[in-house]
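Only one protein chain is missing; all other protein chains are in place.
Each chain gets a letter, A, B and C, in the order it is written, and its residues are counted from 1.
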Amino acid sequence: MNPKKYEKVFRDPVHDYIYIQDPLILDLIDTPEFQRLRRIKQLGTSSYVFHGAEHSRFNHSLGVYEITRRFVNYFEKYYPSQTEGDGLWQNDKRLVTLCAALLHDIGHGPFSHTFEKIFQTDHEALTIQIILDPKTSVHQILRKVCADFPQQVANVIDKTYPNQQVVQLISSQIDADRMDYLLRDAYYTGVSYGKFDLARITRVIRPYKNQIVFDYSGMHAIEDYILSRYQMHMQIYFHATSRGMEAVLQKVFARARALFEQEPQLSDSICASFKPFRDCTWSLKDYLNLDDYVLGAFFSQWKDSEDAVLADLATRFVNRHPFTSIIVQENTQTHLTVALQQELMALGFNPENYLLTLSSFDIPYDFYQPGKSTSTNKPIQLLTKSDHLVELSQASALVKALRGQISGDQRLFFPREVIEHIQKVPEKQRTDSQETLLDAWLRDPNQVIYHQQEHLF
Amino acid sequence: MNPKKYEKVFRDPVHDYIYIQDPLILDLIDTPEFQRLRRIKQLGTSSYVFHGAEHSRFNHSLGVYEITRRFVNYFEKYYPSQTEGDGLWQNDKRLVTLCAALLHDIGHGPFSHTFEKIFQTDHEALTIQIILDPKTSVHQILRKVCADFPQQVANVIDKTYPNQQVVQLISSQIDADRMDYLLRDAYYTGVSYGKFDLARITRVIRPYKNQIVFDYSGMHAIEDYILSRYQMHMQIYFHATSRGMEAVLQKVFARARALFEQEPQLSDSICASFKPFRDCTWSLKDYLNLDDYVLGAFFSQWKDSEDAVLADLATRFVNRHPFTSIIVQENTQTHLTVALQQELMALGFNPENYLLTLSSFDIPYDFYQPGKSTSTNKPIQLLTKSDHLVELSQASALVKALRGQISGDQRLFFPREVIEHIQKVPEKQRTDSQETLLDAWLRDPNQVIYHQQEHLF
Amino acid sequence: MNPKKYEKVFRDPVHDYIYIQDPLILDLIDTPEFQRLRRIKQLGTSSYVFHGAEHSRFNHSLGVYEITRRFVNYFEKYYPSQTEGDGLWQNDKRLVTLCAALLHDIGHGPFSHTFEKIFQTDHEALTIQIILDPKTSVHQILRKVCADFPQQVANVIDKTYPNQQVVQLISSQIDADRMDYLLRDAYYTGVSYGKFDLARITRVIRPYKNQIVFDYSGMHAIEDYILSRYQMHMQIYFHATSRGMEAVLQKVFARARALFEQEPQLSDSICASFKPFRDCTWSLKDYLNLDDYVLGAFFSQWKDSEDAVLADLATRFVNRHPFTSIIVQENTQTHLTVALQQELMALGFNPENYLLTLSSFDIPYDFYQPGKSTSTNKPIQLLTKSDHLVELSQASALVKALRGQISGDQRLFFPREVIEHIQKVPEKQRTDSQETLLDAWLRDPNQVIYHQQEHLF
Partner (left out) sequence: MNPKKYEKVFRDPVHDYIYIQDPLILDLIDTPEFQRLRRIKQLGTSSYVFHGAEHSRFNHSLGVYEITRRFVNYFEKYYPSQTEGDGLWQNDKRLVTLCAALLHDIGHGPFSHTFEKIFQTDHEALTIQIILDPKTSVHQILRKVCADFPQQVANVIDKTYPNQQVVQLISSQIDADRMDYLLRDAYYTGVSYGKFDLARITRVIRPYKNQIVFDYSGMHAIEDYILSRYQMHMQIYFHATSRGMEAVLQKVFARARALFEQEPQLSDSICASFKPFRDCTWSLKDYLNLDDYVLGAFFSQWKDSEDAVLADLATRFVNRHPFTSIIVQENTQTHLTVALQQELMALGFNPENYLLTLSSFDIPYDFYQPGKSTSTNKPIQLLTKSDHLVELSQASALVKALRGQISGDQRLFFPREVIEHIQKVPEKQRTDSQETLLDAWLRDPNQVIYHQQEHLF
């Protein structure tokens, strides 16, 4: 009497519902490897500034899947390929596309960005490895489709898949990944800047001659998406205080690693699970055992470490005491670094453990132009009613203004005690280099711009 | 037992609540002149494209008042002037500011923009007149404060008021008027482009040395406001189809006026209330009797007019048959106009009644710079922690890209029948000028979106 | 190269987009009869209390269509009938369902509720008439489908259509009409009470044995819808101040009608278009010429009428001076009425023109039970996984509490001058009936409850 409809839903605050219409997808979600993403924060240290943003990569991965599903359903309905080579959507690519969307971040580990710098892991390679390793549940489920299905999914993610429409849906300058994280990060941080009109984009996106393009009529929605991305970078992702926490974290990892190398027994006793990473002998299983919780437990222990430096750095991280920072330019970097080294040493801080440079740069939109741009990106193309392709920045003055522009900055991070100390020195007794530092710190407009939450710097 | 608190509220979908904390404001709202704004749509013909946007100027005027009230309350709390000349907020300006905010649009009439072109009224002058005329309820209520209070309010609106902080809150490149209409029009049309962070702006706006400035830390919120404004113009206010209805309306008014002049008795019989406008002898009372409803009743009658042209035009307006359009540039205007005139005449349409040019241009942000810009606007200024003023486009790459740029287009409007006719002519039989017209119509990506012009100055 | 997809969209603030997927629907929207709905407010006098709610029946009708389209698309996908009598969705009912949804309110006139009381029109009968009359554009477009298609659409609306699933989608205790107006009126008034989870209901609604039922798993969403409906009635639709404006309006109409009957020439001179309504000889064309704008123009004229009563009443309406009110019970009605008559006459108001009773009652949820309930409604049914139907109030304690309960009140409306006068009489000099009235007015908790916008009573 009641025809069977297969459809499961997850309540999602960003997309209202995530619809699961293929049993395979639910099976993938239920794997230990995918469930592990619940234990890895999407935004790393950003929640130390935007306290609302405590969401996980599990959360985001479902969102990327859902946006992709909407696009694919739309293509199946309106642009199904009729004859080979017509450049339209091949419906038999549905499943590989959805799996790639769901799994594209599965190789991420805790605080990937920082962890990778110190322990030489690579989340992109690990994503591929998890998909291809016959021992993972993810692999075993994918293989049920057919023997080389895991490889197909992996190829979509590493962009070597022949059908470039599938690839571009998952990774390009306007893909489901970026669309979800902008909307989601905006929702959870509580800012309005990341919002754009996804419903409109869903109506104007289309497969066309082995690429993804957009109806010209959707130009303003695309423009708004580019602006949102720019604004989210400037205001959220590059926030100097989150990066101040990232700086502390990097020093924590570096110190731990150094200690393990110098005193291997230390590593064994306090955290056996780190041993393989110290020795670079870790297996996939070791890696999959790492998550924010496991690292969090380490930090908890490390703040009571016998090593005073590790204890101090871990305490700063656990209790949220970010490093402060000053912007450096090419011509100021050397003398500011030297000045900071002097101050740090005077205060008993070893610069090796307490000073570092972090750069955050992004190009909101760019594409490869021989001799002009070093970008390898493909341009975003608009399709007119008379079937001509127009590159986005030709249609939008705003995008033109942003094209190829590098946004962001490079900063030196260090304990705020340095500034506090200098401020206590009577003005006349300050050294020139103290004056220079204080001046750089005070004049930094970006300190102000970045710090919506003003108390935080 | 219960201390008296005077506070009335209106539920408002945009600002949640409008708070009335001064009895004078409620008295002004209750005047016939202010209630009349309920009968005048905020967006004129835009609701023919964005059906959600049927809100009135009453609605918007309350919103402008509310934003101003929030700013003023904030100033009173955090920036009260202590000594003369300290450049901070003078609390005794509260009431004149709120009244000006509330009443700044009270002189608007039905479809002001179009009506004024034909009947030589001027809503800004009428606003002043309503405030100053001793016979209006508005004036009588204002006068209760003191004899010259109406004049003070008028001066704020015509920008001659000495305290420029008060003036800038109500009219400048970033004033309560614009802030409300962007948020409100976005809410009612249902687009997201008009949204920006008003709560943030409320925290960073400040009085400073006889002007209104913004904390540097609010730069991105201001930038977002400028972008919102730009996007709302491009997508909502300049929409070619709303302007196609505006074009019809302008022809309706022009025809009615011409008829009245030729056959005065006609005017008398069908709409006595138009007589004074025909003769340019209208009084303020006549003007205040005009609203969308009264005009709507005229249109209803006119569609059954004995004059075939008036009947046809009014029918187009009432039943929503907008003119279509093509973009013209300086070098194409003449021959496109001639071509259209020929086609129209061939189809029995008198170009005088069925062809017109409408331009919609806006400069998102500009300011007076001797020898550089013809703008008379004041720049938007950001105040750093070290008390320096930085002009907005110096801090924001995006605003810099928009500064002084003219956005919009100029179009020729005419009945869609012209295009339909040409499309029916077999391709080989089309004249050159038919081809040119069809080509211009078809190639126009701007049928949907609007183009950019490089700065002309 | 580009496959043709037929899909037009309207931007809608409530449903994001209205999707038109059948050319017939767009043709119907473009008829003069449907465009006329732009000129008729959805909520009548409610915008005098909730100023945001100025939306039209055009706006709402599109929304009802859109909700219905979503339901129908869902049925087509998941519950298509396979064999006759399987009780599932018959896809050939799509078009008749959508047309009925779009047109269900097309017979509404300006301030229908009040107008009908005085001029004996009937918007439901007029809806049918507009659909069936061969002279209307609506009819001519419907007839293109097939000769009896207009009749089919009419039958859905008058509930005689054989397929009751179609009927129940458009009119039942949980239909697309109610769902849209709750969401829409909540959006425009700016209250949160009308919101419920439409996306969830769209997933649990289903055709089942010639009726519409809901998956048991959606019980809480249905419960929430019932609560929303209850709260919107209590807080918005029954608001005493809107009804105070309605009361004025009813007296305006009654006075105008009386005058026309007594002095026919008066009617002719001031508003020819009323003549047929006075004489009850109006045609459909006359009716279709009526809208808020035409009536608004009358009110404008009437406030300058030679008849002092009409002028006074029209002025109250135009300038928003609602009648105030007191609640009456069966046992208090007579003496309160008498008391008010006395006071009114003493102040020079003829009670015939200045006193009336209005009742607003609603039953949030009820259904026919022999010997128990007088309701003729069908119950809302939930379908369990084991294919049993459970009536809603059996599953929800909240709905059980509301079932069959009558909510609302009956009130006497009159000019607030009566109360103001009594308040000025020194307490000792007040008559008993004055005391009774003042007491009833002051003790009325509903005066307080209803008046969110407190200044308004």
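Rule of thumb we're sticking to: contacts are C-beta pairs under 8 Å (C-beta built on N, C-alpha and C of every residue); 3 or more make two chains touch, one makes a residue touch a chain.
For clarity, every value in this text was computed on a predicted model and none was experimentally measured.
*Asks:* Where the complex has a chain not shown, which of A:132, A:199 or A:294 is the residue touching it?
*Replies:* Touches the omitted chain: A:294.
*Asks:* Given the contact definition stated above, which residue among A:19, A:119, A:149 or A:188 touches the chain not shown here?
*Replies:* A:188
*Asks:* Using the document's definition of touch, tell me which of C:192, C:333 or C:423 contacts the absent chain.
*Replies:* C:192
*Asks:* Of the listed residues B:50, B:79 or B:196, which contacts the missing chain in the full complex?
*Replies:* Candidates B:50, B:79 or B:196; residue touching the omitted chain: B:79.
*Asks:* In the whole complex, not just what's shown, which of C:151, C:211, C:407 or C:436 touches the removed chain?
*Replies:* Selected residue, touching the omitted chain: C:407.
*Asks:* If you put the missing chain back, which residues of chain C would it touch?
*Replies:* Interface residues of chain C facing the absent chain: 191-193, 195-197, 216-217, 219-220, 223-224, 227, 230-231, 234-235, 384-386, 390, 395-398, 400-402, 405, 407, 442-443, 445, 448-449, 451-452, 454.
*Asks:* Tell me which stretches of chain B touch the chain missing from the display.
*Replies:* Within chain B, the residues that touch the unshown chain are 1-3, 5, 7, 9, 16-17, 77-80, 82, 86-88, 199, 203, 206, 208, 387.
*Asks:* Using the document's contact rule, name the residues of chain A that touch the chain not shown here.
*Replies:* Touch set of chain A with respect to the missing chain: 10-14, 16, 30, 32, 35, 38-39, 47, 50-52, 54-56, 58-59, 62, 187-191, 289, 291-300, 318-320, 452-455.
Definition applied: only the chains that are shown with their structure count from here on.
*Asks:* If every chain is reduced to the average of its C-alpha atoms, which one ends up farthest from chain C?
*Replies:* Between chain C and every other chain, the largest centroid distance is to A.
*Asks:* Taking the mean of the C-alpha atoms as each chain's centre, how many Å separate chain A from chain B?
*Replies:* About 42 Å separates the centre of chain A from that of chain B.
*Asks:* Round to the nearest whole Å and give the separation of the Cα centres of chain B and chain C.
*Replies:* Taking the mean C-alpha position of each chain, the two centres sit 32 Å apart.
*Asks:* Show the residues in chain B shared as contacts by 2 or more other chains, in ascending order.
*Replies:* In chain B, the residues touching two or more other chains are 191.
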